[in-house]
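Every protein chain but one is kept in place in this view of the complex.
Labels A and B are assigned to the chains in the order they are written; within every chain, residues are numbered from 1.
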């Protein structure tokens, strides 16, 4: 089976560093012929702006031919082995994965959880079914983790801070009216602990902890690197002395499946907004957040537009790191 | 007027065989420069996974530039000559076809019937309007027939059986909860009779016969080839001694236009599922079905996953046969 890029947790620190190094080479020389004659299908079960553009542009800049598929506009897929398909699903992922593998050299998948049954969704069933049946490498374009985003964040952090070891990063929950996917922060936790940063996870309450499998992976990576992973609800302590602040909002896992009106974020948590007062507690920290990003709700304009903001660098890096990942998976790195 | 690929009925047995032969050459050597500098517009009035991917990838692999248009997201088209366009339609197919012809070298059209008025729909009005007004070749990507699917099926059958003459193929209706398009089986009938196979069409009742124009074309092709086309409702007789089984579900033509709740398939027809017991009656027959395919409703897992199943080969062949068809239409074969 070919190797896929499903989560950074599967890749060693040295392998991730090699991807970051190649991403910098690709930033310096964006047009290369590494993937001439190759084709890729980027399959979107959820809408996208940056991901769609950066994967298409990146694959084409390396000489390949990208095809984008809006799977949301087609039919539901079945994942379960042996299913009697008398419901909505018209097609089994088994066929979809095998046929796409016959047409293209690489498959990208974006498929958010439906946020209805976390016990099933935490198994990432759609991605897992593609991995089980495809015969070409797969890139996770965001499911329950978002490894390309975290690689882009790592590249921006390393460009700004030089090295990861002993740097203190605060991963802060921030306000958003609706409960969002945990994928980006799951990946943020995995990536920063993997690279040996001292990580503080700031949440409004224990109810906002990430899934135990990610918390445990993060603790293990921190232990392997002799670094720390600390969880806190104390805003001042979390920002105090931080070298980097990374913000994201997400919904409580224990509320998945409830009616949306019971899942709205309590207004008192608006105080988690990343603002100048909090940033003043840090060690002149850099700030970042994946996009899209609600200004003056998740973060103030003053922080988002400060010279220490890395939001545009991180977003731009998506292009470079994804080209490095696809090159690696297709044996062209 | 340039030649188009609208139905296999318009192409001789020798011409179809030449397309199959070229498809095999393209399977062996997928990247060629036959269509360098050419452009194509693939226009989808209905969603698609395989068709969209295989046409884009195939056209690009031959050096051309494909453009995909989701026409379902734009405006309704008018087809009738002289129409006073004061209804929903904002544009006449006359303009759409002529303008696309000015931009690209080839047009692909997917446009299912609306299943509201078969007497009008059996004339394939949208495709016919494009054919009347376009000045570049047109490929039927599925309307009331699906000639690319049937070419792909023929390629898989020929690879498995060596030759068509005297081989017995059973085309069986199979269960699906909702009434589906007849296009694939219309084409299945036309293709297998055209190539000289002995064809048995198995239906639940006379009400499920295909449109007389296709039944008559099939009878004519069988007669020309000295082969047979038999219609039956007897399951055992149909499977007995078959070399190949091809399954598809479709809706009754006489129910088109009725409310959907009156068109649902009777549950007693679930017995038409292709299963091991029925396949045991055959001459170790191959099995195939176009995709998508509801597992354990239309066909059991055991049959779909058996070594005699051609479903993935047939789906993969879409890529190769379509490249052969487009090469032929653009003078590059």
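Please note the rule applied: contacts are C-beta pairs under 8 Å (C-beta built on N, C-alpha and C of every residue); 3 or more make two chains touch, one makes a residue touch a chain.
Since we're looking at a predicted model, the values are computed, not measured.
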Absent chain, residues of chain B that touch it: 37, 39, 41, 65, 67, 69, 71, 73-75, 78, 82-86, 89-92, 95-96, 98-100, 102-104
Chain A residues that touch the omitted chain in the full complex: 31, 47-50, 52-54, 56-57, 60-61, 70, 177, 291-297, 301, 311-312, 315-316, 319
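In this text, only the chains that are shown with their structure count from here on.
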Rounded Å distance, chain A centre to chain B centre (Cα mean): 40
